[in-house]
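Right, subunit A next:
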Amino acid sequence: MDFFILMLGFPLVSGLLLTVFGERAWAPNLNIVASLGTFLASALLTVEIVAYGPRFAFGEMFFIDSLNVFFVSLTAFVGLTTSIFSSPYMKNEQEHGRLSIPRLRLYKSMFQLFMFTMLSALTTNNLGVLWVAMEAATLTTVLLVSLYRTPASLEAAWKYFILCGVGIAQALFGTILLYFAAERVLGETGNALLWTHLVEVKGQLEPTIMALSFIFLLVGYGTKVGLAPLHNWLPDAHAEGPTPVSAVLSGLLLNVALYAILRCKVLADGAIPGGFAGNLMMGFGLFTLVTAAFFLSRQKDIKRMFAYSSIEHMGIVTFAFGMGGAVANFAGLLHMTMHSLTKSAIFFAVGHATQKTGTQLMEDIRGLIKINPVIGWGLMLGTLAILGMPPFGVFASEFMILTHAMKYHPWATPILLTALGVAFAAIFGKVQPMVFGETHAKPLPHAPAITPVFVHLSIVLMIGLYIPPYLTRWFHEAARMLG
Partner candidate 1 sequence: MSAVPFSAQIINLFASVILLLAFAMLGQRRVMPLINLFAYQGLVLAMSTAVVAFTTHQHHLYWSAGLTLLLKALLLPWILHRLVRRLNVKWDVESLIAIPTTMLVGVGLVIVAFNVALPISQLSNTITRGTLGIALATVMLAFLMMITRTKAIPQVVGFLAMENGLFLAATSATYGMPMVVELGIALDVLVGAIILGVFFFQIREQFDSLDIRNMEKLKDS
Partner candidate 2 sequence: MNIIGLLAQLFAIALALFLAPLLTGWVNQCRAWLQSRTAPPLLQPYYMLHKLFNKDVVLAHGASSLFRFAPFIVFGCMVLACAIVPTLSTDLPFAPAADTIALVGVFGLARIFIALAAMDVGTSFGSLGGRREMLIGFLAEPALLMVIFTTALISQSTSVATIVETLAQREFAIYPSLAFAGVAFTFVSFAENARVPVDNPATHLELTMIHEAMILEYSGRHLALLEWAASLKLYAYSCLGLALFFPWGIPNGDSFPALLAAIPLLVFKLAIGGSLLAIIETVNAKMRIFRAPEYLGTAFLLAVLGLLVRLLLETRV
């Protein structure tokens, strides 16, 4: 049995099934089972790829190598934990009267279809199809962001749609230019957008066109990554959408968009001498990091604040990949993984916390440790992890990025350190009173799913202390592919 087909098939089929049967009592379980299936298939696929090397699927339509299989397994894993988390969470939302049953159906089917679009974006070999899948990922999530139908959530979804639409249009223009450059080398065959063909001839691509194309692609997909100054949609969409959606947007969609940029960067680096693409990414990354760090301290809404934290981390990762080289790429991949796991864990904890206290305003959330010690500690540990405290994995990756920056780009070090310091002060200062403090909240009707929070955090902790050699080899292989 082909694990690849299974991996794409589970979310697609279950998404369609849930569209029809999403109101049945067993629908949440189907959601979890499908996510589990996707995860198992992707895990087995990973084993296969790491053991036997890259492979194609459906002719040359899909291409899986150690770089994207890494993203695939991460996506499938976070998808699985999110579906486990969302089952009681959404039931609670329903009890609170914030969501009706048809909307829950919409949520479940769109969630699976969203997983499908992201997995196809990750595995496709065709850069045009990559664009199509990215746009489809926006379309599936836009209705999820407005799931509550409150004025604020509609506004957030509208902003999300319009800004990402504009961004993705730039990316399409970049793709067209890329195809144009490729066609001059590869001829008028259908292969001119296939990444495996492009990467073989990357040295012959016209530098002028590639430079322009990369700018458009970076700005376009960068909008989805949340790179400043095009990040405006991100805090709104995260704050107003249901928490599981925030978790997958932050933990996965941003990664997938960044993955698209990485694939294009490999081509741009081959075509343009002088590290043009890398410098551009470093600039954008630093600017994003600084912008997000300074916006962090001004937030009142807890989900908004962690959304800005996601922007900040995307800035760091973009900067790391911009520096390039084996170490920085390794650190970038590691940081992406750590961020995805930690951030989705935080959003799970935040989701329960807001559900318990009935508000997202940080000044009204107090004493989580008394309402539910598990959630309180979960949020606290998650926050410490995302702030880069040792011994969590984020510390390891941030440390690698910082030392690499000091060695090769010393001018950037003070900026990085200042931004990280500001972010630390802002987040820690706000989370501390939320966890420890006085409160009078009532318990929830459905017991929250706490397991995902701690599963994520323990993986992050483990990687901070000890990275298994298997994982190291795999990351090195992926980092090597990025040049």
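Basis for inclusion: all candidates are chains of the complex that A comes from, given by their letters.
In this section, contacts are C-beta pairs under 8 Å (C-beta built on N, C-alpha and C of every residue); 3 or more make two chains touch, one makes a residue touch a chain; residues count from 1.
Predicted model, so just to flag it, every value in this text is computed and none were measured.
Looking at 1 or 2, the chain of this complex that touches subunit A is the one numbered 1. On the side of subunit A, the complex with candidate 1 involves touching residues 126, 128-129, 131-132, 135-136, 139, 142-143, 146, 149-152, 154-159, 161-162, 165-166, 169, 172-173, 175-177, 179-180, 183-184, 188, 190, 192-193, 206, 208-209, 212, 235-236, 239-240, 295, 298-300.
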